[in-house]
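Removed from the display is one protein chain of the complex; every other protein chain stays in position.
Note that the chains are named A and B in the order they appear, and that numbering of residues resets to 1 at the start of each chain.
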Amino acid sequence: MEFQLSFLTSGDVPSLLLSGLVTTVRLFCGAWILGFVVALTLVGLRTIPFAPLTMLVTVFVAYHRNVPTVVQIMVWYFGMPSVLPEPVRLWVNRSDTEFLFALVALGLNVSAYMSEDIRSGLRAIPHTQLEAARSIGLSAFAALRYVTLPQAIRIGLPPLINRTLILFKDTSLAMAIGVAELTYQVKAIENLTFRSFEVFTASTLLYLAASLSLMGIGAWFAKHYPPPYRS
Amino acid sequence: MNRLCRIHLRPTLQALSGVLLGLCIASGHARADALGDIKQRGKLICGTQSTSVPYAYQDAQTRTFVGYDVDICAAIAKGLGVPLEHKPLSTEARIPELKTGRVDMVAGSMAYLPERAEQVDFSLQYLQGAIRVLVKEKSGIKTLAGLEGHKVCASKGSSSAAIASRVLKKSKVLMLQDVAACYLGLQDDKVDGFTAGELVLKRFEVESQTSGDRTIVLEEPTFVERMGVVVNKGNPELLAAVNNALLELDKSGGLNAIYDKWLGAGSVYKLTRAFKVEPVNLQ
Partner (left out) sequence: MLDILHRYWTLLLVGSWPNGPLGGFAATLILAGAGILISFPLAIGLGMARVSPLSLFRWPATVWVYTFRGIPLIMIIFWAYFVVPAMTGFKVPPFGTALCAIVVYESAFLAEIVRAGLNGLPPGQIEAARSIGLSYGQAMRHVILPQALVNMIPSLVNQFVSTIKATSIVYIIGVEEVTFAAMQVNSVEMTRALPTFLVLAGYYFVACASLTYAAHRIEMYIARRRVQPAGQKPIVADAVEVAG
């Protein structure tokens, strides 16, 4: 048995790994954007003093946090089409919708967590900020948008970066419904050639490199948009 | 970003090179005399899969591991004259455990493939299986050629997946989590075919007679898998001992008994044994 790193540059391996990486990055970007937009919506919805709406947000967050992510992906892929009307369902089953369902499932999952992280940030802001904003005539929503939310996101940046990194690694769960992302390709290569240590090294290094880039972007963001008191 | 790279990347890279160095050390641990080690240790550590019916799985009532592969491990241990320590392994860990010497051999229903044989040594075949395709009766597909342009599902990590990509070149191969997910996909029309070992498909075919749409197994196999016990390279004595044990098992009728219990007349599959204990790399 030999540990041959050169295996990773031979034959099909680089192109398979690259295509897996590209799929992972596409899945990640789509899910992150969807997740962030929905998270902001959830935070905004919580400010509306309408009890059924607050209950709805609570149930949404509860479901997406407490049910395992891979189960959520499966529910979308296997369960969702069965509630759609027949012609739509047949179209969905015939086309390549694995990627889309994985994207939606991951995006909604991360949105629940991100809304809680933004809420952490909101709690760290002194209540006087909100009082001052309301007393100059801003509505609750405007106060949120112009005064508290920008500060909340800056304070809650480390947990948000945490969540972003976890999302990037959770893209490997899309393997359960057959999305050919990086971990899937790694396992396919290992299954065929039995070169476990080599491909797992490649997988570790690629995920580490991507995560370090994301952390770098986060650090840049934290430097240019620091929390209110630490400029 | 420069400052970030300088400060944070370097220690991490140093840590990683340490890991790789450690791996090189680990790679030097390939046992050159595994048989001697087994005799000295006084037991055989034999690995199998952990959630694969009927090869190696946990019986729900007794909560112990049973199966065809487990019985083969026991027979080889008997042939070597030592007690057996059975170790259930996950798909990711089965080869690393062998390569790092934590198990002496793996009987994991692994099919012989030339690429795989570069990394490990296969014993004589102790099982043969055909990989077939399950389709819905009403789809009208009768041959493998009929699957061109259609989606075919395989369970990830299985040889069926690797083989399907090769043999069914004109079909799109989708790898799902496990065989249950693939069957669900077939019933839901997400895929038009489901390729796996014939045993697995037999069970689903039987199941489909009573619930869901009826399915049939296509006659034409995509591949005939020849499965052997895998050991580390560079251990000719161990390989010879395992092969002897398998030949003895066959001669004494023990292999037939194991086959009947798990795959033949005594099981739900009712297959008949059609293979000989011969080298795996015959065409």
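By definition in this document, a contact is a pair of C-beta atoms (placed from the backbone, for glycine too) under 8 Å apart; a residue touches a chain by one contact, two chains touch by 3 or more.
Everything numeric in this text was worked out from a predicted model, so none of it was measured.
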item	value
Option touching the unshown chain, where A:I48, A:V67 or A:V88 are the choices	A:V67
Given B:P96, B:G234 or B:G264, the one touching the chain that is not displayed	B:P96
Absent-chain contact - pick from A:F99, A:Y113 or A:F194	A:Y113
In chain A, positions touching the absent partner	46, 54-55, 58-63, 65-69, 71, 74, 78, 113, 116-117, 119-121, 123-124, 126-127, 155-159, 161-163, 165-166, 169, 172, 197, 200, 203-204, 207-208, 211-212, 215, 227, 229-230
Touch residues of chain B, complete complex, unshown partner	7-8, 11-12, 15, 19, 22-23, 25-26, 29, 50-53, 57-58, 60, 62-65, 87-90, 92-93, 96, 100, 178-181, 183-184, 203-204, 207, 211
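Here is the rule we use: only the chains that are shown with their structure count from here on.
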item	value
Euclidean distance of C-alpha centroids - chain A vs chain B, Å	34
Residues of chain A defined as touching chain B within the complex	1-3, 74, 78, 81-82, 90, 93-94, 98, 175-178, 180, 184, 187-188, 190-197, 200-201, 205, 208, 212, 216, 219-220
Residue numbers on chain B that touch chain A, as the complex places them	1, 4, 8-9, 12, 16, 20, 23-24, 26-27, 30, 91-92, 95-96, 99, 113, 115-116, 118-120, 153, 156-159, 161-162, 174-177, 181, 184-185, 188-190, 232-233
